[in-house]
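Every protein chain except one is present and positioned as in the full complex.
Right after this comes chain A.
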Amino acid sequence: MAGGEGSTGPGSEAMDMTPQDRPSATGFSLDPETFKKIHPMEYHRRFLSQGVRADGRVLTKFRKAKISLGSISTANGSAMVRLGDTTVICGVKAEVTEPKPAAPKSGFIVPNLDLPPLCSPNYRAGPPPELAQTVSEYIDQVIKSCDLVDPETLCIEPGHAVWVLYVDVICLNHGGNVMDAALIALVAALKHTLLPKATFYESESTVRVTEERTVPLMVKQTLIPVTFGVFDGTITLADPTSDEEPHLSTQLTLILDGIGGNDAYGMLKPGGTVINRSALLDMWELAKIRAINVSEALEEAFNAANAI
């Protein structure tokens, strides 16, 4: 980010300076925006040394999750989630398919996260960025291993027809911590999904589905992801923004249930610097509170959606 802005570098300072950031008699000064681009680490460090972050939050404060359900009427279920500037939209599309011979009763859930170039100036047109692929893969593993939806409830006729749910998450604005927003949206959209009634006709071996969608999907858990960033190897930042993310020494995602229980459904720390165990336990306590807050926001969103 900073490297691309060559014209604001120290060398060209004399050429494009506005009167207010011309060196004063006492010394050289820069306006905050320029300083942020030239010395991003130092910019954040100065905020953090005061116990506050560039966006005004204290270190362990999360951004409020704003959830709205059912905004896409063509999808079987949909949810839009905002964490500060981060905006993702998730749509579930159900289709009938044949099960695998090894598991004749099991349907499928196919999650995918899309980070189109629309969502951030750092992505350009072309193959999906690495983050999109790794997060998609991780989400897929988590929802399979923790049995988010029992695949057998997606069965229409054993050995002949099952539902496949394509769960597509599109990031519209990348303001940091896409993982949390994507998984919250995925869970919310699945919980809001209605399937049509499907009947299998043996004689023609076809499936007919009703026009109306009436059958709610059985979602067993409410998975709540909670992501922390670690700055300079020691400072824990809850819910990092896109300004902070490139400068973090490591990130850690915990996946909890929404009732503040003691079960972890997933944990991911993709390398980076080491963190000590006491820091991990502190994160764990913060994550429990966060998980309850998010599941309350989910609850509210469902009440609001049902009221309409």
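Basically, contacts are C-beta pairs under 8 Å (C-beta built on N, C-alpha and C of every residue); 3 or more make two chains touch, one makes a residue touch a chain; residues count from 1.
Please note the rule applied: contacts and distances are computed from a predicted model.
Between the listed names "Replication factor C subunit 5", "Ribosomal RNA-processing protein 41", "Integrator complex subunit 14" or "Nucleolar protein 14 homolog", the UniProt record for the complex's undisplayed chain reads "Ribosomal RNA-processing protein 41".
When you scan A:47, A:166 or A:200 for touch with the missing chain, the hit is A:166. Contacts to the hidden chain, counted on chain A, fall at residues 4, 72-75, 78, 85, 87, 89, 91-93, 95, 116-121, 124-125, 166, 168, 170, 172-175, 242.
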